[in-house]
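As you look at this complex, bear in mind that one protein chain is not there, while each of the others sits in place.
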Amino acid sequence: MTPANRSYAIQIALLAVIILVCVFPFYWMVTTSLKTQVVALQSPPVWTFQPTLDNYRVALFEDGVLRTLINSLVIAVCTTALALVLGVPAAFALARFDFRGKKDLWFWFITNRMVSPIVLALPFFLIARNFGMLDKHITLILIYLTFNLPIVIWIVTDQFRGIPYELDEAARMEGATQFTIMRKICLPLAMPGVAVSAIFSFIFSWNELMFGLVLTRSDARTAPAMAVSFMEGYNLPYGKIMATSTLIVIPVLIFALIASKQLVRGLTMGAVK
Amino acid sequence: MRDKTSGRTIFAFIGPSVIALALIGIAPLLYAAWTSLHFFNLTRLRQLRFVGLENYQTVLTDTAFWQAMGRTFFLLGTSLPLQLALGLGIALVLHQPGLTVVKTLCRLSLVLPMATTYAVVGLLGQVMFNQNFGVVNQLLGGADINWIGDPTNAFVMIIFWDVWQWTPFVALVLLAGLTMVPNEVEEAARLETKSWWVILRHVQLPFLVPGLVAVLILRTADTLKLFDMVFTLTRGGPGASTEFISLMIQRVGFRAFDQGLASAQAIILLAITIVLAQIYIRVFYKEV
Partner (left out) sequence: MNLKSMLCTTALVAAAATAANAQSDWSLSEAAAPYAGTTIDVVFLLRPGYEAIKEMLPEFTEATGINVNIIDHPYENALGEQVRDFVAGGDLDIALIDLVWIGNFAENEWIVPVDDIMAKFPELVDPDLNMDDFFPLVLNAFGGWNDTIYGLPFDNYSGLMFYNRCMLEEAGFDGPPETWAELKDVYGPALTGDGKYAFALQSKRNETQSADSFARMLWPFGGSFLDENFRSNLLSEESQAGLNFRQDLMQYMPDGIVAWDHAETVNGFAQGDVAMITEWSSFYSSVVDPDTSRVTDCVGIAPEPAGPAGRRPALGGFSLAVASQADEAEQAAAWLFIQWATSADNAVEYLERGGVPARQSAYDDPALAETYTFIPALLESWAEGVPEFRPRFAEWPEISEVVQEWGTRMMLGEVSVEEGAREIGTRMEAILEASGYYDGDRPLVQ
């Protein structure tokens, strides 16, 4: 074996291990979801068995997972849209205008991304209670802004800053307002960054558990909160839990794979400057 | 030089988001600060009363609180180096030329753990690490390891999942850094030396630093926030061996219903978070 071939062999082996470790848990999740209760609890676990879709039928139609998936979708889409509507102009201002306290403002926006949701969950619950806002979609849509707005502002500010200022100047000569400049000149060029931040907002919102657990009960309950609610200490419906998990995870995985190029770019935007 | 934009224009752009975030992000904090000064138990609201700094005193002298805090940083201190080492390794392998198809496949599979719902990771952990019917013990050659019921093993299991979920993130960020190295510089270096370590240290590292900083910031923040995965996997047990700070606050606030004490804990956590974020961002991120 030539050294080059050997290097390829080692590389392939390493890559195979990486892929396997990344993918195996999903394989196990999906196969467990196709097992009956008795098969799922066999020791040692079995790898071949007669698959059944029963867990999915029960989860979707009897336990109401379908409705929580719809709730999660509605909430994630709305909060992402709202974060963009509010965040993009703010990002533009941070990138383009000079004003006092700009640095502190940016820092404050970003700090929100660092705050543990439990810090907000307690008081937000009490406030929502006073306004009769518990178990409503809008409550989650708003609270999710606390992590989505910082993401949008962080990434899109970077993106706006990368656009040459001369383009603005030219437009201003022709009498365009700042708003027109943002919308007509800069936004189209910043679209990749906007898309990336939208993808992140969506994924984070879809995956969120704690606020969903504390602020909803039935009407607005989200899918992750639902998955957790099967964990009664009385039995081990692992098949059903894995079926629900699959239903939650597969859409977001497909979405992430389709958007993987942007996703990786997004990681590096905030990170590599 | 940019010309001055009128205050009104600036406000029109930035005002809505500031107001929104202030209402949603700051108002609750003020309320939490108020709550933290009271005896405020959800199941005993009739006894609501002002107690001054008593809750803070309780938190600051509560060994359990500081143990949970220490445990949280211990987790960061053990899983972050692992993520950095493995992530760097993966990035270097992916950065090698050739084998495009397999590498694309690998990059795609790296995206999966990151996007997975954290709560589901915990549920998956319960299934895979079960002592009797878990696949992990089977893959370890029929080992009889008690993962969930043993304090040390449970902690190891949490580290495993944290590493599983976030190493890909580190790898992809570092890979992006590696691709920033100009080709001619890297090739020139390769002619000089065969040692990958020398190349890494002197040629590639400068391009990796921004990514490393971002990883450090985000992983610190996310470890302080860590809740979902542990909640569904061990709920902080056995004993208190995996009770990290966010889990503890949740327990005090929503299971013991002592919102006053939990608010005081949350405010202290917030203070620690802000100080860390200040240090990180001011030191590593320069100008906006």
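Letters A and B mark the chains as written, and numbering starts fresh at 1 in each.
The working rule: contacts are C-beta pairs under 8 Å (C-beta built on N, C-alpha and C of every residue); 3 or more make two chains touch, one makes a residue touch a chain.
Worth saying up front: this structure is predicted, and the values here are computed from it rather than measured.
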- Message: For the chain that was dropped from the view, give me its touching partners among the shown chains.
- Response: A, B
- Hidden partner chain, touching residue among B:P28, B:P168, B:P210 or B:G236: B:G236
- Item | Contact partner of the left-out chain, one of A:V21, A:V58 or A:M231 | A:M231
- Query: Per the definition of touch given earlier, which of A:L41, A:A171 or A:L257 contacts the omitted chain?
  - Reply: A:L41
- Item | Interface residues of chain A (partner: the chain not displayed) | 37-38, 41, 43, 63, 125, 129, 132, 134-135, 214, 217-218, 229-236
- Residue positions on chain B contacting the omitted chain are 39, 41-47, 64, 131-132, 146, 148-151, 154, 234-241, 251-252, 254-258
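Heads up, the rule we're going with is that only the chains that are shown with their structure count from here on.
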- Whole-Å distance, C-alpha centre of chain A to that of chain B, is 15
- Query: For the complex, which residues does chain B have touching chain A?
  - Reply: 2, 4-5, 7, 9-10, 12-14, 16-18, 20-21, 24-25, 27-29, 31-32, 35, 90, 93-94, 96, 98-99, 102-103, 105-120, 123-124, 126-128, 132-135, 137-138, 142, 164, 168-169, 172-173, 176-177, 180, 207, 210-211, 213-215, 217, 221, 224-225, 227-228, 231-232, 245-246, 249-250, 253-254, 259, 262-263, 266-267, 269-270, 273-274, 276-278, 281, 287-288
- Would you mind writing out the residues of chain A in touch with chain B in their complex? 7-8, 11-12, 14-16, 18-19, 21-23, 25-26, 28-29, 32, 40-45, 86-87, 89-90, 92-94, 96-99, 102-103, 105-107, 109-124, 126-127, 142-143, 145-146, 149, 153, 157, 165, 178-179, 182, 203, 206-207, 209-210, 214, 224, 227-228, 231, 238, 241-242, 245, 248-249, 252-253, 255-257, 260, 263-264, 267-268, 270-273
